[in-house]
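Shown here: the complex without one of its protein chains, the others still in place.
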Amino acid sequence: MTKIPVGVLGATGMVGQQYLSLLANHPWFEVRYVAASPRSAGKTYKEAAAGRWHHAANPDEAVWDLTVQDANDVSRALDANRRGDCAFVFSALEMGKDEIKALEEAYAAAGIPVVSNASAHRWTDDVPMLIGEVNSSHIDIIPIQRKNRRWDRGFIVVKPNCSVQSYVTPLYALIEAGYEVKRLVVTTLQAVSGAGYPGVASLDILDNTIPYINGEEEKSEQEPLKILGSVSENAIVNAAEPRISAHCNRVPVSDGHSACVSLEFGSRKPSVEEVKKIWSSFRGLPQELQLPTAPGRPIIVREEADRPQAKKDRDADKAMAISAGRIRPCPVLDLRFVGLSHNTVRGAAGGGILNAELLKSRGYI
Amino acid sequence: MTKIPVGVLGATGMVGQQYLSLLANHPWFEVRYVAASPRSAGKTYKEAAAGRWHHAANPDEAVWDLTVQDANDVSRALDANRRGDCAFVFSALEMGKDEIKALEEAYAAAGIPVVSNASAHRWTDDVPMLIGEVNSSHIDIIPIQRKNRRWDRGFIVVKPNCSVQSYVTPLYALIEAGYEVKRLVVTTLQAVSGAGYPGVASLDILDNTIPYINGEEEKSEQEPLKILGSVSENAIVNAAEPRISAHCNRVPVSDGHSACVSLEFGSRKPSVEEVKKIWSSFRGLPQELQLPTAPGRPIIVREEADRPQAKKDRDADKAMAISAGRIRPCPVLDLRFVGLSHNTVRGAAGGGILNAELLKSRGYI
Amino acid sequence: MTKIPVGVLGATGMVGQQYLSLLANHPWFEVRYVAASPRSAGKTYKEAAAGRWHHAANPDEAVWDLTVQDANDVSRALDANRRGDCAFVFSALEMGKDEIKALEEAYAAAGIPVVSNASAHRWTDDVPMLIGEVNSSHIDIIPIQRKNRRWDRGFIVVKPNCSVQSYVTPLYALIEAGYEVKRLVVTTLQAVSGAGYPGVASLDILDNTIPYINGEEEKSEQEPLKILGSVSENAIVNAAEPRISAHCNRVPVSDGHSACVSLEFGSRKPSVEEVKKIWSSFRGLPQELQLPTAPGRPIIVREEADRPQAKKDRDADKAMAISAGRIRPCPVLDLRFVGLSHNTVRGAAGGGILNAELLKSRGYI
Partner (left out) sequence: MTKIPVGVLGATGMVGQQYLSLLANHPWFEVRYVAASPRSAGKTYKEAAAGRWHHAANPDEAVWDLTVQDANDVSRALDANRRGDCAFVFSALEMGKDEIKALEEAYAAAGIPVVSNASAHRWTDDVPMLIGEVNSSHIDIIPIQRKNRRWDRGFIVVKPNCSVQSYVTPLYALIEAGYEVKRLVVTTLQAVSGAGYPGVASLDILDNTIPYINGEEEKSEQEPLKILGSVSENAIVNAAEPRISAHCNRVPVSDGHSACVSLEFGSRKPSVEEVKKIWSSFRGLPQELQLPTAPGRPIIVREEADRPQAKKDRDADKAMAISAGRIRPCPVLDLRFVGLSHNTVRGAAGGGILNAELLKSRGYI
């Protein structure tokens, strides 16, 4: 099988690098186009990434020799598209929100699908915010999106913030099993890689935790409602529930976001054992389709008293599985648990690649 | 003024050392008796603490030369008491709970007051669990305790677990101001010094957080109810509220416990501004009496978006003040905030010393 | 091909676990016998390791169900040996040095070869201390060892301390290329996993480094001389050079020992470029034989100004390659460089497995 040629926008940044690293030896996709800021444009990727490559794992050898293009110059991507080097792009752009919004639209308008990691279009109401196992049905908004904007082949899909991955899928699995979730208090302990690079200063975080991440609580409270929403005629309509209160902390951990969750059900309340059973047996469309990047089980239930832990569980099943443990009753709401996901894999590039695999299997790529 | 001679039980342990360090140059108390396990007995304190002294600050010079006594041998303390070297003891014993319980009772029965840091007697119903600014009135149980047990001069008082300090005083200040607190969800981020020494293995906590501390959630949920309770005829009767749900995490921080709190009021609900005002102006008996170890303001309100932080705020006002910040509405319950206290000072030895100062000012020592 | 059945002594400890984890899916060896302290004996491995398994990677599924034997009871291993479940053992025993010495001899005397990670027999003069790429010729001492001790099939080989791996192979490569190394000053920055579990207390190492590791400087200075020595009639005779001065530090790093080295050559002195060439092209017997655990290149030369680093380079080539960088002249001696190796893989279990592969290829196993 010939691989589908893909581009990565923002290829020299933290998430861009993670894309290149995870796409090495990918069975379906092959990176043939890389773009970044004008500062990097014209250099080989090897030169542009010199002294900035953060991963132990490397991209495909051929990527080092690709010439970095200016991400602002859509015409270069279009040329690549036409000569068969860029069927679609992963966007890991790092710029102002409005610039990203306009630029991603320009790619889509030019006929190049955009699978984005950026937050710019998360609240655009005809853009789906996908978690493969939760709301793959939101892909159905794409024809509407194209019609709204008169795009023929291009479109934009986004993924949610890294902080929500560790509780939205468990939440959804409960809802899918027939239990309403009304309210939720979540406290996150988030890794420094979530802040990009250079990100958090070591002086601020060594021997410390920081009880604030700019904009993170809002995202953690609101994004789940869109993800759990439904496709109406012209837009995705948010779910009305659950009401969420998020306390977001930065902690001195390299990778892996933890979430301590207390939640309240509607009148039907599952037992702890039922919850474990629901989560252990939960499977989504990516599992059904056996997508290359899909974890075997989206949620791994840990029975140990002190798990999940970032260091021990972040890499579970290619760092794509969510680990959930400490499942127990809550004296204030109904149920408590701790969720954990790898923020730069499941919560960023890995999640984006899974979205692309899903789009391919549905014929959009 | 002649200083009151005091003893420290468990003097070589983590909290014992903190007592010695904080009592250096204390205006009222002077350490003249140290006791520890039989293994250390007979050595000078300097010898016994060799290679195990964890603090930058030192005890009074004379302490290094004290001969360590066997803490199990109450008769040695009684001799010291009679010759004027041990008017009362701070207990930082590290043994089985039942052994501590019996041993502290033996000291009290022998006529030596025990100001304890241990958890053994926290749920003994005629033993007060004191936070100076909150429930100094519980000292009134001492005559009842003595009568119950036919002790003449001895008695036992304890202090609560280090995890509750960062939210109980703020909670109490609100209650004192007339606002009922019905329910509370709290997630703690606790420093490794809270686990004693050697405590948490570095392999477990470097680049990691651990979502479990044995017994800590139960203490964090239940102890506030006794602290907020009242003295009845024979015992301290627990408060009925608030209902508390605690998620306790260990984090790679040396000192300083943080708490992310969501709370629900009764029908009267203060505004964020009122809460700030209540906390900033809150003063307790230790402040009124200007006790040497009392912080000027028990609660310091931080206005910065990202405070309090363990590293920057744990040492506030001799590490005895609680810092509270991020005071904001909660979408699920009513109010959110982050509290922080120094776990081995305010939450352990410093809190014990403040209790002793209070007892002295009330004539019990 | 039928796999060779192996036993692991000390299977529940830190290094024992690393053996089990690295032997998962090994092409030649299969763990069929596990032994530990009497405390664990009789439990399944799963039970014995509950709450103590430190690795993200797991052993072969079948290992979880093996019954743990008492490591002190050689007769159980002999039974296993006879029924074809234990052709030889990896020793990761954690006991007193004399006990390990005697116990390893008892296994060997019973006819079970011992490939040891322990330090007990490192200075036994007919026991080889092997680094596959450096002194595989020391295997020739085995027939002498057997004769000295009247053992028929059994024998003991050991591997050196984890601290020396990052500089002995680079050193040897230079010597092999014809350059005498006369003197060497080395400062190590060693990971906490080198101290086993629970090992270093988090309170001691968070926000700190410790300039002392008990016994480590002696090992770091003396072991290279035996490794670089030669087999004489009855024993391994130490090399006379280089003279080594070691400063050993513990640092808050999970895995990966770094070494800052200044060294002095004899009259012939290679240029920096020659050193890089020698190291890049260096290959040993494990590479020649293409042993399963051998890294492709034993020494990876890094050209970046700030490499090697523990976090980025410890896992190079299955964590079996040594990374060397910052190769530059030394104003006091002749040459400086920084070496790095993974202390629990290359420096412990991985090194032991490579030794066993070498012994198999030479017909001793």
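A few notes on this one:
Note that the chains are named A, B and C in the order they appear, and that numbering of residues resets to 1 at the start of each chain.
In this section, contacts are C-beta pairs under 8 Å (C-beta built on N, C-alpha and C of every residue); 3 or more make two chains touch, one makes a residue touch a chain.
Note that the coordinates shown come from a computational prediction; the quantities given were computed from them, not determined experimentally.
If you put the hidden chain back, the residue from A:S202, A:N234, A:S271 or A:Q290 that touches it is A:S202. Checked against the full complex, the candidates C:H247, C:R297 or C:K360 give a single residue touching the omitted chain, namely C:H247.
Interface note for the absent chain: among C:P113, C:P160, C:P308 or C:G347, the touching residue is C:P308. Across the entire complex, the residue among A:T124, A:S254 or A:Q287 in touch with the chain not shown is A:S254. The residue from C:A41, C:A239, C:L289 or C:C330 that touches the chain not shown here is C:C330.
In the full complex, the hidden chain is touched by subunit A at residues 54, 192-193, 197-207, 252-254. Not every partner is drawn; the one left out touches subunit C at residues 183-185, 187, 189, 206-212, 214, 221, 243-245, 247, 249, 251-254, 258, 260, 262, 305-312, 325-326, 330-333, 336, 338. Seen across the whole complex, the unshown chain contacts subunit B at 50-51, 54, 56, 206-207, 254, 304-306, 311-313, 315-316.
In the analysis below, only the chains that are shown with their structure count from here on.
Ranking all chains by how far their C-alpha centres lie from the centre of subunit A, first place goes to B. Here the CA centre of subunit B is 47 Å from the CA centre of subunit C. Separating the CA-averaged centres of subunit A and subunit C is a span of 41 Å.
Annotation: 44 Å between the Cα-based centres of subunit A and subunit B. Shared contact sites, meaning residues of subunit B that touch two or more other chains, fall at 206-207, 252-254.
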